[in-house]
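The complex appears here without one of its protein chains, the remainder shown in place.
Read from first to last, the chains carry the letters A and B; within each, the first residue is number 1.
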Amino acid sequence: MGINPTMYRIRLPALAIFFQFSMIVLFGVFVRYNDFSDPTLSYEKNLTGEGVAKNEFYFRYPSFQDVHVMIFIGFGFLMTFLKRYGFTSVGATFFLATFGIQWATLMQGWFWHLGPDGKIRVGVINMINADFCVGSVLIAFGALLGKTTPVQLLFMALPQITLYAVNEYIVLHLLRCNDAGGSMTIHTFGAYFGLAVSRVLYRPGLKDGHPKNGSVYHSDVFAMIGTIFLFLFWPSFNSAISAAGNDQHRASINTYYSLTASVVVTYAISSLTDKHGKLDMVHIQNATLAGGVAMGTAGEMMVTPYGSLIVGFIAGTISTLGFKYLSPLLASKLKIQDTCGIHNLHAMPGFIGGIVGAVTAATAPNSGTYGPGLTDTFPVLKEYPDRRIGGYQMAGTMVSMAMGLVGGTIVGFLLKLPIWDSPEDEECFQDESYWEVPGSDEEDHSPAPKDRNNQDFQMTIENSKVDS
Amino acid sequence: MGINPTMYRIRLPALAIFFQFSMIVLFGVFVRYNDFSDPTLSYEKNLTGEGVAKNEFYFRYPSFQDVHVMIFIGFGFLMTFLKRYGFTSVGATFFLATFGIQWATLMQGWFWHLGPDGKIRVGVINMINADFCVGSVLIAFGALLGKTTPVQLLFMALPQITLYAVNEYIVLHLLRCNDAGGSMTIHTFGAYFGLAVSRVLYRPGLKDGHPKNGSVYHSDVFAMIGTIFLFLFWPSFNSAISAAGNDQHRASINTYYSLTASVVVTYAISSLTDKHGKLDMVHIQNATLAGGVAMGTAGEMMVTPYGSLIVGFIAGTISTLGFKYLSPLLASKLKIQDTCGIHNLHAMPGFIGGIVGAVTAATAPNSGTYGPGLTDTFPVLKEYPDRRIGGYQMAGTMVSMAMGLVGGTIVGFLLKLPIWDSPEDEECFQDESYWEVPGSDEEDHSPAPKDRNNQDFQMTIENSKVDS
Partner (left out) sequence: MGINPTMYRIRLPALAIFFQFSMIVLFGVFVRYNDFSDPTLSYEKNLTGEGVAKNEFYFRYPSFQDVHVMIFIGFGFLMTFLKRYGFTSVGATFFLATFGIQWATLMQGWFWHLGPDGKIRVGVINMINADFCVGSVLIAFGALLGKTTPVQLLFMALPQITLYAVNEYIVLHLLRCNDAGGSMTIHTFGAYFGLAVSRVLYRPGLKDGHPKNGSVYHSDVFAMIGTIFLFLFWPSFNSAISAAGNDQHRASINTYYSLTASVVVTYAISSLTDKHGKLDMVHIQNATLAGGVAMGTAGEMMVTPYGSLIVGFIAGTISTLGFKYLSPLLASKLKIQDTCGIHNLHAMPGFIGGIVGAVTAATAPNSGTYGPGLTDTFPVLKEYPDRRIGGYQMAGTMVSMAMGLVGGTIVGFLLKLPIWDSPEDEECFQDESYWEVPGSDEEDHSPAPKDRNNQDFQMTIENSKVDS
């Protein structure tokens, strides 16, 4: 098979334009401004004394912008570590996420934000939730990085976003769990979804590595831009949709301290497990962030500052050890090729986050530490004061994992159909398959490198045509 | 002529220091804190119950910081795509914008913010407006990138900022148009100004290209930092000075969705118009953002979420097609050499934004969708309830274009005077003309590359002296 440029030239634009037209129509039918962004509705609120300063915009918008940076700069640049795949890392993130935001607005709206008139009413909270949803798509993308075409990624994103909304509805609405920072719905679901897809799309030809599946000096520095911005804004991520006031405040504190512990311990374990005691950039770029992932559910709860350090310590340790010892085993034994190591950064820390949330929630009602604020943090207790919320939290974690694994397996088989022009092994991990790429030598003024790349590409194409 | 290093060494410092002294004197005479930043004035407000939380700082400052990032990181890094012009792209942005902010504070202050005592009273709103103004200078810089000296850019910026303030006064004060995100005053004015300057400074020697007018692999990744930050914070740009409350909220929503559509459609058209179906980095770095430009006027209006998608779709399509087909024609037929393609990203989408604003405003009074909030969004209707505001909006767009074209033409001829030491064609697109530049090979420890560059530079100078 291999990438067929003629087909690709038709399919990508046709799909994107068809999608965009559909979105315009569906937004026209369903999407309206909400109480805080519509002048008719909000005007009355203002008159009754709520006032401009109480507009939800001012409580959420700075956090939204931080989340927005994480999705596009954070995830996008984190994946630029590959030596010849930086265009696709940032560029496919840009494409998938903007595409996904529109579909997520509709899916989450139909499940969650539907008014009595059948309209989806949007405001800053929908923008945060849509960004969250595409975050889970980008996590799954991390496992597949370098091995799928943009068209395949679109066809992974559409069902994943749909399932994300279903899972979110089950976990947050039916089970009424807390999951403000998405340990369960974003990280656990997204990572197991991606790992399942990657398992089905296993490539035996890559089992001994690929010459372009690696970094160069500057690509590793670019990736650190992604890492650091994810680290910086994770306190906003985990607090963005928590109840306003002390809940939001507390979620940011807990995430801040949890991350400091996961960073420190990642440096320790990375050095300890290297035979020369040297640090491994893969660990520093990724495992350092495990403390943010693992605080996604319990962040807004009374997990205490020292509890946050413990969570970060455990998550960072497991994540680093996963990169060092587990990833090779997953690839060789379970045939899961996980380019970015999402099992280590999102699956395991996300699952830990689900457990931490369950334990913290289970002890909440009798802890006395919430006082009269208990039902602010756990609104479900207003209606069901005796609910064993810890058990529900754990159920939510398991549902998220199951939805990810089953959904990812099904989508994986769909993406394996011979209609997709999946890249040949030798076409993997290189931007030349999808981009016009300039040379890399700054002093070189001849157009040779570009032509050479195209030539390589053409030869590959021709070879693959002969093969198929 | 060519760059004369001795003259350059005198002119740049002399101008900058003279300018800075003048600014200190003029600020001393005219600039004071405003009601929200002066303790005397604001203290009384606090006593009458307005309170600290109502300080405009808290409604605008996070948006200001986002705008600030767009101006310096967004515009600065967007222009680093050139292989050997990254220092000047970021560095001249840094210089021009800080220089321009001071002058803009005065010009906008004299026209707009003058108190009854003849003082300009500054607060966060002035900081946003000064940043907006230098944004239009940086847009014009995009057309000239690589072909002018920093001293020439300073002499372009001074009259452009002056004209910007005049145009802003006409459009916003006399015509009383809405233009919170500047489709008219920032993008249309700035782009046509820059294109007119570029037309006058046409260089026949560059009509067949220049070996350094192109990117290398890593310079394209640097440019994506600019693109993504512009994308991320554009919702803040278009809402930063809208009326607090639902207007500000709505402007951010509309811009968010408009941009998603322009990104998706840019990928589609970029692939469709390439003979191998490959994506072109130039399109992805630029045309993706057209949805933000085109939402600069109507963002705060009831353009509706699906209307925003339509605007983004149209703007992204026209912008990408412009890069592909129109830019070569402009260069060959109209002799407009537009290095960054500002005609495609700012001029056309800005003009579209003006039209969208006019149409949306025209339908506003009878639409019923604003309810009693109509005069919050369109304050002019308080005084003139029957004004046909759509027509005024369109007039504002045309005035902005005309001011840009006429002003740019005049300034272009001034910059063509033989006093400027304009760079020779072979000195274009290289940092070595203005910076001490290190080598590019990481392993190279010899100082040879640096010396070689200087030698080249000296030779060029000597040659040009012989020529002239």
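Simple rule for what comes next: a residue touches a chain if its C-beta (ideal position, glycine included) is under 8 Å from a C-beta of that chain, and two chains touch if they have at least 3 such contacts.
The shown structure was predicted, so the numbers you read here are calculated from the model rather than taken from an experiment.
Participant: Out of B:Thr98, B:Ser332 or B:Thr363, which residue would touch the omitted chain in the full complex?
Facilitator: B:Thr98
Participant: Which residue among B:Phe72, B:Trp234, B:Tyr257 or B:Phe313 touches the omitted chain?
Facilitator: Among B:Phe72, B:Trp234, B:Tyr257 or B:Phe313, only B:Phe72 touches the chain that is not shown.
Participant: For a quick check of understanding: of A:Gln20, A:Thr80, A:Thr297 or A:Thr377, which residue touches the chain that isn't displayed?
Facilitator: A:Thr377
Participant: Write the list of chain A residues that the hidden chain touches.
Facilitator: The missing chain touches chain A at positions 53-54, 58-59, 62, 66, 83-84, 211-212, 214-221, 224-225, 228-229, 231-233, 235-236, 244-250, 252-253, 256-257, 259-261, 263-265, 267-269, 271-272, 274-281, 284, 288, 302, 304-306, 309-310, 313, 369-374, 376-377, 440, 442.
Participant: Take the complete complex as the reference. Which residues in chain B touch the chain that isn't displayed?
Facilitator: Touching the chain left out of view, chain B contributes residues 5-6, 8-10, 12-13, 16-17, 19-20, 23-25, 27-28, 31-33, 36-40, 42-43, 46, 52-53, 55-58, 61-62, 65, 68-69, 72-73, 76-77, 80, 84, 86-87, 90-91, 94-95, 98-99, 101-102, 105, 122-124, 127, 150, 217-218, 222, 225, 434-445, 454, 457.
Criterion: only the chains that are shown with their structure count from here on.
Participant: Roughly how big is the turn, in degrees to the nearest 5, that lines up chain A with chain B by CA atoms?
Facilitator: Value: 120 degrees, nearest 5.
Participant: Express in whole angstrom the distance between the two chain centres, defined as the mean CA positions of chain A and chain B.
Facilitator: 33
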